[in-house]
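Coming up: chain A.
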Amino acid sequence: MSDTNSGAKKSPDFPVGSRPVVVRGGRVVDPSQDLDARVDLLLADGVVAGLGESIDAPDGAQEVDASGLVVCPGLIDPHVHLREPGQEHKETVRTGTMAAAAGGFTAVACMANTSPVNDDAAVTELILSQARRAGFARVYPVGTVSKRMAGEELSEMGEMFAAGAVAFSDDGVVVAHPELMRRALLYAQHYDVPIMQHAEDLRLTGDGVMHEGEHSTKLGLQGIPRSAEDVIVARDLILLEETGGRYHVQHLSTVREVELLRDAKARGLTATCEVSPHHLFLTDKAVADSEFSTDCKMKPPLRAESDRQALLAGLVEGTIDCIASDHAPHHPDEKDVEFSVAPYGILGLETTVSLCLDRLVHAGVLPLARVIHLLSTAPAKILGVPGGTLAEGSPADVTLLDLEAEVTIDKNAFRSKSRNTPFDGWKLKGRAAGTIVGGRQIAL
Partner candidate 1 sequence: MAPAAETRSAAAWTRKDLLGIAELSADEIRTILDTAESFREVAERPIKKVPTLRGKTVVNLFFESSTRTRSSFEIAEKRLSADGLNFSASTSALTKGESLVDTALNLQAMAPDLIVIRHAYPGAPHMLARRLKAGVINAGDGAHEHPTQALLDAFTIRQRKGRIEGLKVSIVGDIEHSRVVRSNIHLLRKLGAEVTVAAPRTLMPVDVESMGVRAVHSIDEAIDGADVIMMLRIQLERQGRMSFPSTREYFNLFGLTTERMARAKEGVIVMHPGPMNRGVEIASDVADGPFSVILEQVTNGVAVRMAVLYLLSGVRSEDGGEG
Partner candidate 2 sequence: MPPTLEPKKTLLDSKQIRRLVRRIAGEIVEQAGGTTDLMLVGIRSRGVPFAERLAVEIEAMEGAAVPVGTLDITLYRDDLSTIAPQPVVRETKLGQPIDDRVIVLCDDVLFSGRTIRAALDALIDYGRPRAVRLAVVVDRGHRELPIQADYVGKVVPTASDEHVEVRFDEVDGTTDVRLFTREEEA
């Protein structure tokens, strides 16, 4: 189906570097071109100008010494919450994009559950202009599926798309009404954008606050069964089959979700999905071990080891398309309450890269090129935005990675305004060593 309104995704204008840049001496890994070689990279006028061994630096060029580092297409996080407008005590576009840059990301897609929600061009434009002013990373706003996120009527997707939105999601909450999802899948095809779903049947969640299993039983906390997510994904895929369009499941957490997505792809449906690092590396046992730490509380919840293994397998076999942090800042006062009443969500921008490098690459689960693909090329494709590649002419967005650096996660050193992470104190090998956006080196 190709009655799209405008072929090219609007690229928000973002500050461009004034001088050419030579990234010298690094190991360039670009999965989009099957490239893994020790070459230099030339960036000029905001785009990739060339790759080669020992490039001659043009006049006035800046030199970036990438010796000992990996040079890859700028990483893109397709699921973050920047909390602006309306919740600036948790995070702002400025602090959130600073956190993104510190974490090695050159672009993020931000969700719409702000105050007011992003269901119109005005909020979309506000977010974009804040991102431009801050200049730390590109921001691709995701607008709501429904007006006011009330789950009843379609939002003005066209207006938001024209203003720069790249996808639509009511994330934070589910699109519960099946007819609304059907209409959204049909309508979004006019703009050729994905509908992203936070899959959760709230009636099955009930008062649940953690995974329904042996640990919720032992701790006396209400559980969220796997079926709460599975029934929605199953339903939506059946709808997708009727409507066509692009459907993306956010933050996978169950065995069955992986199976459903595998099956859907085998049948040729245009369904994609993401997984977050915390679901790949933690389980519900963390709630017990941490004695009810609210830094282990998020939706969907950390689930059992069997789910975790299925998610890793799904990632390895390619059923899961990309990695997304679901960066969800909350003010420390908001999280410093009893587990049962704490808000859901944890940070992710400043821990994702180190976790993936240590627990996927160094652990031998996935090769480096594949991890870069999951963090860059794949999200770019799903969001329909430029990037995820260092082919000539593509945006000059570059991430530098230090594979060997030993880091200890220190939440008090985060650029994010918030501190809600379960990974504080973790010792990991590998970290982001810098970003370049539009040919500009990002200084923090």
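We take it that a residue touches a chain if its C-beta (ideal position, glycine included) is under 8 Å from a C-beta of that chain, and two chains touch if they have at least 3 such contacts; residues count from 1.
For anyone wondering why these and not others, all candidates are chains of the complex that A comes from, given by their letters.
All figures in this text were calculated on a predicted structure; none of them were measured in a lab.
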item: Direct contact with chain A in this complex, candidates 1 or 2; value: 1
item: Residues of chain A that touch candidate 1 when the two form their complex; value: 206-207, 212-214, 216-221, 223, 225, 291-292, 333, 336-341
